[in-house]
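Contents: one structure, followed by commentary.
A single protein chain has been removed from this complex, and every other one stays in its place.
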Amino acid sequence: METILEVKNLGKTFPIRNFIGRTKGGVSAVDRVSFSLGAQGTLGIVGESGCGKSTLARLLMRLIEPDTGEVNYRDRNILSLSGGPLKEVRRQIQMVFQNPYSSLDPQMTVLDNVAFSLWANGSGKAEARQAAYEYLDAVGLSRTHADRMPGSLSGGQRQRVAIARALILKPEIVIADEAVSALDKSVQAQVLNLFQDLKKEFALSLIFISHDLHVVEYMSDEVMVMYLGRVVEKGPTERIFGNPAHPYTRALLASAPSLDVEHAGSGAPALAGELPSPLNPPSGCRFRTRCPLATERCARETPALTEVGPGHQAACLLIEESKSA
Amino acid sequence: MASFVLKRLALMIPTLLGVSIIVFLMLKIVPGDPVNSIVPPDASEAERAAVRAQLGLDKPMIAQYGIWLGRVVQGNLGDSVTRRLPVTEMLLPALKNTVILTAAAAVTAFIIALVVGVYSAYYPNSRIAALFNGLSLASIGLPNFWAALILIGIFSVTLGWLPSSGMNTAGSSGTGDLIKHLVLPTAATALSSVGIMTRMVRSTVSGILKQDFIFALQAKGVRRWTILRHVLRNGMPTILNVTGLQFGALLASSVLVETVFSWPGIGQVIYQAIGQRDFPVVQAGVLVIAIAFVLLNLIVDAVHAAMDPRVRHA
Partner (left out) sequence: MAINAPTAGGTAALATAGREPSRAAQIWKSFSRRKVALAALVVLLLIVLACLLAPWVAPYGPNDGAVTDRLKEVGSAGHVLGTDEQGRDILSRILYGGRLSLLSGVLPVLLASVIGGGLGVAAGYFGGWTNTIIMRALDIVFSFPAILLAIGISAALGPGISNIIISATVVFIPPIARIAESAAKEVRKEEFIEAAKTSGAGAGLIVRSHVLRNIFGKIFVFSTSQIGVCLMVASGLSFLGLGVSPPTPEWGFMLNNLKQLIFVNPVVTIVPGIFIFLTSLSLNLVSDALSDALELKR
């Protein structure tokens, strides 16, 4: 499968300043994250809230400037672009945001919310609106919705509008950041299926970010598990869910309310304790404070991602040990 | 507490500098060449240049500001153009009179606001509360210089009870006489703030009356006056703070009121200077009141902090 997006060593630390503006520490939001996305594939990114998923999405979009790393879209590093070329590449990567109540301008009609993306790229008013009608139709909204204000739409309808807005620029990649978490279960299913259909229709590659394991499993070919800004495990969906290697992934699977008895319980204990603060995170392996298997070594050494199966990697010192033993 | 005041004093310096810059710039926007008002109309270019250099007007703006600020810090606010005497000599006695008027208005407004505000909070549905609510709403749209004229019309002209201008009757200097002269200006000055202050007291007190400890006191059968004391003790820091912030408004409104009553304060000095195109006096008057305003806010903050330790450590 052809690679469309390759991310290398992406990192972002938000400085915390004291009141006279001197840096007194940092929140390590994303730390050395690397992954690649195959053309027309779907990568699921999963982790608890606060693990850096949303920051990662914003780094990819350059809504936040990364400190380190590369984001290569079709072999061009997005981070080195600016001005016109950046604008051109940005069109190719669009995003569907988490909160449908905040992601649409409440003072613009639904139609104009969608058409705005084209105006921003220099299309004429009428032409953009015509296209907006077509894309609203593609996400299952009628002309009667188009002239209304977002305030009179349901959450699911709004999220359809947000999807139409992302698609109207004809992107190759769509990043969905918790795109269904704010919706009711039944509506979630409709929107997820819409994503699946649109992915085929428009030949999209998807990055699907969610804290909900079921959603990620349903959507993705590959899954990446994040903990406190770092990737702890990644691999093909069936391996991650069928044969999880990292203690965090196992705990996450064990604590998820399962709809499917077969996959549940790899014997691991459910996740205990609080997520540590990303301000000054634990040394070594960041998961060690909640890990039932943690040893003294975990505090000293930072585990690297190591191969645990075909295309399947995990970052855990215990795995490294058992392999070298 | 001392460190709190010191910190606030330090924060005040940039504000005062900013205020001084604006007051300095006021002089710079006066249309026309200031040299013209000094040299005779037929003066040669060389004479004009000499005057310009003498006034420091040939220097860059920042240098001019520096020189001006240096003088101001030493208490030299320039000379009056019409009366040919240092502005400070005119302003200092006037400042005392303005402070007397503002303080009298502040105390009056505070007492009225406290009584009416507490009453309205205790009996929100009473007719008196509704009446005062309407009055306080109306007072916000009431120009105080007009209120001053009405007061004169009623109490001086029609009823003849109170004097309409000045601070003392000629030849008399008793405190009683001063108070008589003070009544109407005080009322007119206080009017502009008493409405807002009453609303603030009412909302503070009614907030406290809804708290659990009041119900607990009532349940224990504590006497009403004792409960009122608890309410006031809890509300006083907030009440003093919000009403304290109105002192500045009172100070400013005294400027207009003074002109109506010929009260010999800074407002009256400014008013006369405007009429005589004596701009250095206007400028200095504005500066003095602005500094007083900034200091007043500092005092209000300090009093608030002294009464409520939470503010000090925030």
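Think of it as A and B in the order they're written, each chain with its own count starting at 1.
Please note the rule applied: a residue touches a chain if its C-beta (ideal position, glycine included) is under 8 Å from a C-beta of that chain, and two chains touch if they have at least 3 such contacts.
If you're wondering where the values come from, they're calculated on a predicted model, not measured in any experiment.
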Per the touch definition above, residue among B:I239, B:L256 or B:A305 touching the missing chain: B:L256
Options A:T13, A:T42, A:T55 or A:Q98, residue touching the unrepresented chain: A:Q98
Touching the absent chain when the full complex is considered, from B:A63, B:L92, B:A138 or B:I179: B:A138
Residue among B:G56, B:G70 or B:G153 touching the omitted chain: B:G153
Residues of chain A in contact with the chain not shown: 58, 61, 63, 87, 90-91, 93-95, 97-99, 102-108, 113, 116-117, 119-121, 140-142, 144-145, 152, 154, 156-157, 160, 162, 165-166, 169, 186-194, 196-198, 214, 217-218, 259-260
Residue ranges of chain B at the interface with the undisplayed chain: 14-15, 18-19, 21-23, 26-27, 29-31, 137-138, 140-143, 145-146, 149-150, 152-154, 157-158, 164, 248-249, 251-253, 255-256, 259-260, 270-271, 273-275, 279, 282-283, 286, 289-290, 293-294
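In this text, only the chains that are shown with their structure count from here on.
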Inter-chain centre distance, chain A versus chain B - centres from mean C-alpha coordinates, in Å: 58
